[in-house]
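The block that comes next holds chain A.
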Amino acid sequence: MIALFLRDLKLALRAGGGFGLGLAFFLIVTVLVPFSIGPGTGLLSRIAPGVLWLGALLACLLSLDRLLALDWEDGTLDLLATAPIPLEAVVTVKAAAHWVTTGLPLVIAAPVLGVLLNLSPEGFLPLVTSLALGTPALSVIGTFGAALTVGLKRGGLLLSLLVLPLYVPTLIFGAEAARRGAEGLDPATPLLLLAGITAFVAALLPLASAAVLRVNLR
Partner candidate 1 sequence: MIPDLGKYTDTVLWSYAASIALLVGVVVATLWRGRKVRAELRRIEARMTGKGPGNA
Partner candidate 2 sequence: MSIWEYANPKKFLTTTERALPWLWALAIACLAVGLFWGFFLTPDDYRMGATVKIFYLHVPSALMAINAWLMMLVASLIWLIRRHHVSALAARAAAPVGATMTVIALVTGAIWGQPMWGTWWEWDPRLTSFLILFLFYLGYMALWAAIDNPDTAADLTSILCLVGSVFALLSRYAVNFWNQGLHQGASMSLDKKENVADVFWLPALVCIAGFLLLFVALVLYRTGTEIRARRIQALQTRERAAA
């Protein structure tokens, strides 16, 4: 399992592996927002938490169709399915690797982009905490979506359609925590609920992802 994890990391980090693509997308979305709504700092700082969360979510979404597709094409998934580790573990490891290569950079980059959007000083810690707690859920849910659409030729758009409604609870609690933090309110309640969702999703969704993958590998 650790070997699989390291292999996924290595593949993602190699040139053309897609690492940094999500990050660049996140950067561009954040930079485009002031162009589209105007440079007024008051408005920007009010919407900053929401924009950063949305940007992180879209960046996550963007990298999902590569999550399993490459392994599907070259037959690695068939090998993994017959390997002595359960498929549930495989999808969990895949989701973890996806988070480390996509979610974690977003969490680290978010404060920098927060400066660009005039995020209020007390908002940084809740923003980073909520992203750190929430992006794993995005990776796990995304793995489920990727597993559903892995056999399809043009799965990318369908993948977004399927995954976006599933992202709603995570987005609501994550953005709410970041917003409350930025407005100087106590973000503890949404943060706890967010953590609850992440734990719940990480515990149960790999079962569904593995079941779906088994169907697709039949």
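Candidate selection criterion: all candidates are chains of the complex that A comes from, given by their letters.
As a working rule, a residue touches a chain if its C-beta (ideal position, glycine included) is under 8 Å from a C-beta of that chain, and two chains touch if they have at least 3 such contacts; residues count from 1.
Predicted, not measured: the structure shown is a model, and the values here were computed from it.
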Result, touching chain for chain A in the complex among 1 or 2: 2
Residues on chain A engaged by candidate 2 in the complex (per definition of touch): 144, 148-149, 151-152, 155, 158, 161-162, 164-166, 168-169, 172-173, 176, 190, 193, 197, 205, 208, 211-212, 215-216, 218
